[in-house]
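Other chains of the complex are left out, but the ones given are in their true place.
By written order: A and B. Residues from 1 in each chain.
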Amino acid sequence: MHLGLVGLGKMGGNMRTRLRNAGHTVTGFDFNPELADVDSLAAMVEALGADGSPKVVWVMVPAGDATRSTIAQLKDLLGEGDLVVDGGNSKYTDDAINAASLAEKGIGFVDCGVSGGVWGLQNGYALMYGGAGCDVAKVMPAFEALKPADTPDGLVHCGEKPGAGHFAKMVHNGIEYAMMQAYAEGWELLDKVDIVDNVPEIFASWRTGTVVRSWLLDLLVDQLRADEHLDGVRGYAEDSGEGRWTVEAAIENAVPMPAISASLFARFVSRQEDDHAMKAIAAMRAGFGGHAIQSMPPAGA
Amino acid sequence: MHLGLVGLGKMGGNMRTRLRNAGHTVTGFDFNPELADVDSLAAMVEALGADGSPKVVWVMVPAGDATRSTIAQLKDLLGEGDLVVDGGNSKYTDDAINAASLAEKGIGFVDCGVSGGVWGLQNGYALMYGGAGCDVAKVMPAFEALKPADTPDGLVHCGEKPGAGHFAKMVHNGIEYAMMQAYAEGWELLDKVDIVDNVPEIFASWRTGTVVRSWLLDLLVDQLRADEHLDGVRGYAEDSGEGRWTVEAAIENAVPMPAISASLFARFVSRQEDDHAMKAIAAMRAGFGGHAIQSMPPAGA
């Protein structure tokens, strides 16, 4: 099929390559002219639909304003029966808004969570999508090319409602947070005690035959073998929106989520120069027990 | 090699089979005469060492009293240069005590954590062991037979100190708790919201190409496909000692362990008929706000 693709960064660029490798035609647009195939969204849309088929545009830009603005422009450029696919990391609640807006002109909408990172080009991307079956059908050839080969896995229709795909991808990421935290907590303990040696090889041994074997474990083994105590890595982790939204959705639905929320909060703490809440605890301790407060050095000291 | 094996339950029985399939000789003892090859520990020890090699006895009985008592009897039956392997789920602190006791008679000791469950017979067991290299060498042929074939994984010498193997296995189980909790929290959210359908297939799709792919995920998919909302499964989980010991070891070493401890506490709660702590909260709420207490029905009602 012929696909328009907006956003040719690390993810979008690799996806274009994988689609082309599968024989599809991709016309890509990006604000960076070195990456783009055409010099405007309009030119990209112009190139589509030459054979009379619906125009299908895949949006792969940052969630929030960039996605909203791109979809608003596409609404002007596309028409009845065309399709927009949001493959970015949009919040699931945005999808209903975008779908309704596009529907005013008869343009279809499919939301699609994409997992795979830098490995996706080679191994395929896992795709979780939501939307009406007739819309999904229009982009299915691209889905088939992007997904991992030789498996029914990696492709799932999560529901008819807009946002179903992004919701599933969001929860995937929430689960990922707690899995990573699980390995990290276990590693810290093993790395700190005297009783065990050879911690990287302990993790390596777990890759076969154990209950904790996983792809994340494989990745961690590679890193530990290169830097046994991770001395060269700063203990600092960003969080993307999905982890936060997962916990918010859990709260909204009265779903207990102690491990995933703990994983999110651990990331928050890792980014604090000085532990903010602990200032209050130190202050109270000083108040009741004569525990000495550790003063902050004056700035510049 | 010729190995004595004490404890022929689900795990021990399968291990005997796998060892025999690999060409080793196993003399097994169990209190259940239908499972045992000989009718006493003494008879088992008697059968070993016919070719002048050290006698090696693998103990595969419940942690705690049963293991302690078995090792005490073996201390009487074995001699200088022989070896006891504790392959059960002993607490790592027990190992130094057992090793020191056996050393009084010159008997060696190796502790070995074993992972693999009912799948081990076919796929091999992951083995994490601790002890002196010369002792490990005496049981290595059995290790080689038990471990998964065709991989360097599944076998690791965790340290010279007694308990190194059980410590590593303990942390493995702690990690396992939080990984399971991660999937469970994500599943509960997906299962409760209206926006997604088809939750079992969402999990199935994750098995290829995603960050959360793992063996535990594979197992969960099988269960969800058989019972979409797990209506037939009671939300109740036991915990073995390893999860508790992992958190205790973390506390002793000032290692933060929020996700693993949350997973452990979630299991505790799942086993309470009525939520005990929440009684106190309900009582306080009644005290300050006139919130109605939900009374317990009288017994028998």
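Definition applied: a contact is a pair of C-beta atoms (placed from the backbone, for glycine too) under 8 Å apart; a residue touches a chain by one contact, two chains touch by 3 or more.
What you are looking at is a predicted structure, and each value in this text was computed from that prediction instead of being measured.
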| item | value |
| --- | --- |
| Per this structure file, total copies of the shared sequence (2 shown) | 4 |
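Going forward, only the chains that are shown with their structure count from here on.
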| item | value |
| --- | --- |
| Averaged-CA centre spacing for the pair subunit B and subunit A, given as whole angstrom | 34 |
| Complex contact set, residues of subunit B against subunit A | 92, 115-117, 120, 123-128, 130, 147-148, 151-161, 163-164, 167-168, 171-179, 181-183, 185-186, 188-190, 192-198, 201-202, 204-217, 246, 249-250, 253, 255-260, 262-263, 265-266 |
